[in-house]
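All protein chains but one are shown in place.
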Amino acid sequence: MKALGDLRDYAVARVVGPAALRVQRWGNQWRAWRGSGWESAYLAPPLGVAVRGKEMVARHWLAGRYANRDRKVAWITSAAPVELLHALGFFIVYPENHGAICGAARVAVDLSCEAENAGYSRDLCSYARTDLGSLFSGRTPVGRLPMPDLLFACTNICQTVLFWYRVLAHQLRVPLVLIDTPFVYFETAPEHAVAYVQRQIETSVPVLEKIAGRSLGMAKLKETGTLSREAAHLWMEIMQRNAHQPAPISVVDQFTLMAPVVEMRGEPATVDFYAAMLREVDGRIAEGVGAVKDERHRLLWDNLPIWYRLKDVAEMLGAGGAALVASTYTNAWGELADLIDPEEPFESMARTYLYPILNRGTGHKLKTMRRMIDQYSLDGVLLHSDRSCKPYSIGQLDQRDRLARETGVPALLLEADHNDSRCYSEAQVANRVAAFIETLER
Amino acid sequence: MTGIRAWGIDVGSSTTKIVGVEAGGTMCLHLLEDSEPRAEEQIVRMLQRAAAASGDQRVRPLVATGYGRKLVQQADRVVTEITCHARGAYRALGHGGTLVDVGGQDSKVIKLGPQGEVLDFAMNDKCAAGTGRFLENTCRRLGVDLERLGEVALAARDEATLSSTCTVFAESEIVSLLAHGVGVEPILKGLHRALVQRLVAMIHTVGLTPPLMLSGGVARNPAVARLLEAETGETVVVPPHPQLLGAFGAALVALESVGERPGKP
Partner (left out) sequence: MQPDVNVAPLPSIPRRRDLARAHHERGGLVAAVLPIHYPRALLRAFGILPMEVWGPPNVDAARAASRLQPYVCSIVRNALSFLESGGLQIADLLIVPHACDSLQGLGSVLLDFVHPAQPVLPLYLPRNPAPEGTAFLADEFRALHQRLAEVTQRTPSESELMQAILDEEVADDLLRRVHEQRPTLPLTTFDFYHLVRAREFLPLDSFVSLARAILAMPAVKSPPKIPIVLSGIVPEPMDMLRAVDELGASVIADDLACCGRRLYPAGRSRDPFMRLAESLLGGSPDSTRGSPIQDRLDHLLGLAHSTGSRGVVFHDVKFCEPELFDLPVLRRGLRDAGLPSITVEVDLNDAVSHQARTRLEAFLEMIA
């Protein structure tokens, strides 16, 4: 009976499911080609490759349903040195991405309530609450989450993930491998911090190998590193194309199109995907197509997206002729591309994973935003003050004041939360955004 | 009436209550007034009323509870609402379970053991969203009479979704719903839903042990009980005089303090 079940799962995961997703993609592509199904008066339809991206993500989660049968599964934080795990053949799940999917599907609050009912405070990160709620209730919009054999957390995005993964480790009785990345207060990280991170990565290898049941091949690690770097490079190039006016690809689209570079970097298909996207973006530039039909204002977005209001925010801004052209968030997945050196995997990983924007000072973020304002010719900044992400949000008040004072670019603080719609006041945001756009018009 | 053996006073944020019990813990006298800013004067006056009505000039032993319990200088003992509600509910209903009390100032969920002992409790005391005041404020804004609030909400065919459970946000959300032409009834139902969901979250933090009991002034609002049943799948039991449960419990504590045991319901 078990063999029969295995066979059925195999058939669903490898044959039927992917075929169904492919048919779905053809349908979507056909509709996109005919231009039907897109009704926005202000926004250009999404990129054609978007349907392919959607299929990649869907395939990933489909495979995830049955991953526990024949693969070792790792749950990992978004900016962890995933190359190691890829090279060791782990099936990788990003609880943060899962949280975002729940947010976009507007089930995050329901799931959060499950966690809150179990005693988790509403003051905790809404990704963590969403995922814990999903774990406690077994409910998820992706069908089924494979349970982890390994938890892999890197503190370079926040300390929150450490506390969160400690809960998971306790709950699931699964080993937690921690890569602790000292916060970079100044321009560069001290050498002893690099050495500390490198030592942790190196000593994690035998632990990971034991769980994976195989040893780490250096050739495979190099290959993964190369692919990871290529994908990040292409992603960076795509974002940089937005220096053109009108900007060909909205940040709102970037928020969803970044999924592969976050969760599938290190895989060949990801490189192909971004190569195709770059071609399409270049096509848009050649035709003079912008993401916002009548682009009059070019804005910067800081912090995580408001997952449950992505489209509304885009429409709201589009109606005022405002395009979201660049964001510190999507940029974070491309800006470190050059640091990855497949020839020196451990040391370069240590440096790469020390330097995400979230592991650097508030002044560094200001500098980054100022550079982006110049590079992308921006005339306004939206700072999402995200109740659930303190490391990203602390410093925004000073950043706002300094931007306005030193660059003359107005900046608006929007109080919300990336996943918890209860912290979002529709009317307030609409009013503030409308008033902000009015300032830009003057 | 001279059979009164013990007294309880519950100085709440919305109302002040006095209860007298006779031997065996049967409630035989009660007074209820809206709480006034000069609480101490009101307490003196109400105690005089109690003395006049009962013929017991001393009004002792007296146990005080509620938000203003420390202001009752006449009290022999001061006990929290948690203990008093538990005592009152057990005497009134004769069983344990989960008691939800929605007061004006805070709301609480108390898990009672089979003998009426407090096993655990949760209080919502920082946020107005789970309290009677939440409904009171918004019904004023919607121009609905407080007494009819529940009826009107239950009569609604549709239900507006209020995404915010924060009172401040909810108020601005209501304004915007009204501006979009949504009717008063669906908004009211949505409001009740928000309140009840808040309560259910608290119930889960202590763990739901049936039966579910509801007390406090809000217990007179039929919509809260019905929605609570719908959200938990449990039948809601409302004790007689749900608003007096705290004062009743205080009187029972006073009765115990003179060595008498309350009987069964």
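Each chain gets a letter, A and B, in the order it is written, and its residues are counted from 1.
Note that in this section contacts are C-beta pairs under 8 Å (C-beta built on N, C-alpha and C of every residue); 3 or more make two chains touch, one makes a residue touch a chain.
Source: prediction; values computed, not measured.
K.L.:
Using the touch definition up top, pick the residue from A:L21, A:A63, A:A118 or A:V205 that touches the left-out chain.
P.N.:
Checking the options A:L21, A:A63, A:A118 or A:V205, the one contacting the hidden chain is A:A118.
K.L.:
Of the residues A:G89, A:G363 or A:P410, which one touches the chain left out of the display?
P.N.:
Residue touching the chain left out of view: A:G363.
K.L.:
What residues on subunit A make contact with the chain left out of this view?
P.N.:
Given the touch definition above, subunit A has residues 118-121, 123-125, 128, 155, 158-160, 162-164, 166-167, 169-171, 178-180, 182-183, 185-186, 190, 192-193, 195-196, 199-200, 203, 361-364, 366, 385, 387, 390-391, 393-398, 402, 415 touching the missing chain.
K.L.:
Touching residues of subunit B against the unshown chain: what are they?
P.N.:
The missing chain touches subunit B at positions 67, 79-83, 105-106, 118, 120-121, 123, 125-126.
What we mean here is this: only the chains that are shown with their structure count from here on.
K.L.:
Under the stated contact criterion, what part of subunit A meets subunit B in this complex?
P.N.:
Listed in rising order, the residues of subunit A that touch subunit B are 109, 113, 116-119, 421-422, 424-428.
K.L.:
What residues of subunit B sit close enough to touch subunit A in their complex?
P.N.:
Residues 163-166, 169, 172-173, 175-176, 197, 200-201, 204-205 of subunit B touch subunit A in their complex.
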